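Only a single protein chain was left out; the remaining protein chains are all shown in position.
Here the chain labels run A and B in written order, and each chain numbers its own residues starting at 1.
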Amino acid sequence: MRFPGAHILSVTQFERADVERIFEVADSMRPYAHRERMTKVLDGAIMGNMFFEPSTRTRVSFGCAFNLLGGEVRETTDIKASSLTKGESLYDTGRVMSGYSDIIVMRHPQAGSVAEFARASRVPVLNAGDGPNEHPSQALLDLYTIKKELKSRQQNIDGMHIAMIGDLKHGRTVHSLSKLVSLYEKVKFTLISPKELAMPDTIVEHLRQRGHEVVETEDMETGLVSNDIVYLTRIQEERFASKPEADLYRGRFRLNRSIYTQYCQPNTVIMHPLPRDSREDANELDNDLNQHPSLAIFRQTDNGVLVRMALFALTLDVSEQIDKSSREVNWYTERRF
Amino acid sequence: MRFPGAHILSVTQFERADVERIFEVADSMRPYAHRERMTKVLDGAIMGNMFFEPSTRTRVSFGCAFNLLGGEVRETTDIKASSLTKGESLYDTGRVMSGYSDIIVMRHPQAGSVAEFARASRVPVLNAGDGPNEHPSQALLDLYTIKKELKSRQQNIDGMHIAMIGDLKHGRTVHSLSKLVSLYEKVKFTLISPKELAMPDTIVEHLRQRGHEVVETEDMETGLVSNDIVYLTRIQEERFASKPEADLYRGRFRLNRSIYTQYCQPNTVIMHPLPRDSREDANELDNDLNQHPSLAIFRQTDNGVLVRMALFALTLDVSEQIDKSSREVNWYTERRF
Partner (left out) sequence: MRFPGAHILSVTQFERADVERIFEVADSMRPYAHRERMTKVLDGAIMGNMFFEPSTRTRVSFGCAFNLLGGEVRETTDIKASSLTKGESLYDTGRVMSGYSDIIVMRHPQAGSVAEFARASRVPVLNAGDGPNEHPSQALLDLYTIKKELKSRQQNIDGMHIAMIGDLKHGRTVHSLSKLVSLYEKVKFTLISPKELAMPDTIVEHLRQRGHEVVETEDMETGLVSNDIVYLTRIQEERFASKPEADLYRGRFRLNRSIYTQYCQPNTVIMHPLPRDSREDANELDNDLNQHPSLAIFRQTDNGVLVRMALFALTLDVSEQIDKSSREVNWYTERRF
């Protein structure tokens, strides 16, 4: 695909070469995100950060990514505070808001809404999640993390073994991640979930058609064995008909230090899209793994900034100019990593 | 009037020369808003964007206008999140908040509140709407749009024919726009509304005293004939005693392509303050006109940025310095206009 001026709406718009290009630019963002240097390459540019559904983490991550490139951010955080409640169409909203900024990041609870908005927008639109549908930057940061974690073990995405665990039916992140991974070669997917929350058939079939191996199981212990990556998910309470229905599944699959040690091969990378539910009745990923070197969940969110910086740099076509407008950082930057 | 340091609270504070000065500065903002060049003339300045009532469009438009001049924006978007609920007076709020920024933009649901706040403020205050009362930047952007649209037809505001349609009783924008237009010469106003939602008598009388012609009618078809501008409005549901009462009037006056073709003279400019209500039972301005070259509604909101940039530049006295601190833009700026 051609990045400058493009909307980023779905992982399905990428070829493997596109993904590799994003990751290459993400790599080049590291010194800026880590505050070794700073850049003002987007000095004067404005991003509209439109969140019609709450998501602190994703919103702030996109906002900081834009600030790290030197741009300004204008935010909208409440759908009730919007003209949509006065009967305005997404077409009108898109036409109008796209006159205010150079690029728009949008989250909306309704599937397809961001694409509809983008059709009216005169500037690039990045989908930050449209309900149960797509969240491409999350899938990209997950795959980028997988790539980096495997690389430090001298492995590649091609040929890896990955287990996905939990609510695979409603988990938008595992759907999108699966589609992205499918661009690579000979991956083994182990899908661990209650039957009722299994990965949709269309995705499983797609993976098999692309030549990947897929094993589906309800048994976590056997499923955990011999993976390079285990990817856990939260029960998507908000996607169930009722809370009691969701509660049937809460806490069904849990990973903690003793299970990890007993079943996983050493150095298996532990991932989770966050937030994880740390309440006792859920606790899908236990805090007793917090200090474990293979726990990659916080590296995932850190990588999210790099990937989002890369998406901005590519769609606004400044990826080649970043180093030219870079400077030393003059404030305290020691981190407690 | 003298702009530097002034509060902008009401359209009644302007003479025709003031309006023309604002439009002249707005013209000079075009290359910056269109991203042909960028300016950092307000680099280091801070605007307090205080919205005690939801209004995504107006809030973001003001915010981006300030960013486009190089300044920073600090926002407050929820009256419940404010000290006013703890019994603080607008005087105290004004004194305190004016110590934090260089200029304040304020919207508040109560008529007169912004003026009261401004009396205590130590920095310029721009009224972004105080309930049913005033919204001067909207009237300015409407008139600026009229001027530009007519100019492209080799016409002027003096002598134009304008029809205003819909809820002319509660429509703050048509009140303020009428007052501004009254500064010009020999305009013909055709006011189309249900009798119960007619333009207030004081405004009609004011227009006549200034030598303008005013025709009032309930019949849209005859009213539409031979205008240069038709300005539609939404039923201001929130200003009615009840929703059922408002519903009596919803959808009563509608403009669509077939009515436009049948009754309006060719090239009649179509305007609307937005948001327009596109739900089937309202639909005061049909989507089948979206591609019509005379539909100026999105040029209106684009012009809003220019007019707001001009207000900032004039009240902060940097209108003569903008080009000096301007630079080329280095990111992707092709627009789908």
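As a working rule, contacts are C-beta pairs under 8 Å (C-beta built on N, C-alpha and C of every residue); 3 or more make two chains touch, one makes a residue touch a chain.
If you're wondering where the values come from, they're calculated on a predicted model, not measured in any experiment.
Peer 1: Just one of B:Asp102, B:Asp130 or B:Asp302 touches the chain that is missing; which is it?
Peer 2: From the options B:Asp102, B:Asp130 or B:Asp302, the contact with the absent chain belongs to B:Asp102.
Peer 1: Tell me where the left-out chain touches chain A, residue by residue.
Peer 2: On the side of chain A, residues 35, 38, 40, 54-57, 59-61, 63-64, 67-68, 70, 72-73, 75, 77, 234, 237, 274-279, 282, 287, 290, 298, 301-302, 305, 327, 329-337 touch the unshown chain.
Peer 1: Would you write out the residues of chain B that touch the absent chain, in ascending order?
Peer 2: Here the touching residues of chain B are 4-5, 41-46, 48, 72, 74-78, 80-83, 86-89, 91-92, 95-97, 99-102, 121-124, 315-318, 321.
Just so it is clear, only the chains that are shown with their structure count from here on.
Peer 1: I'd like the Å distance between the centres of chain A and chain B, where a centre is the mean of that chain's Cα atoms.
Peer 2: For chain A versus chain B, the centre distance works out to 39 Å.
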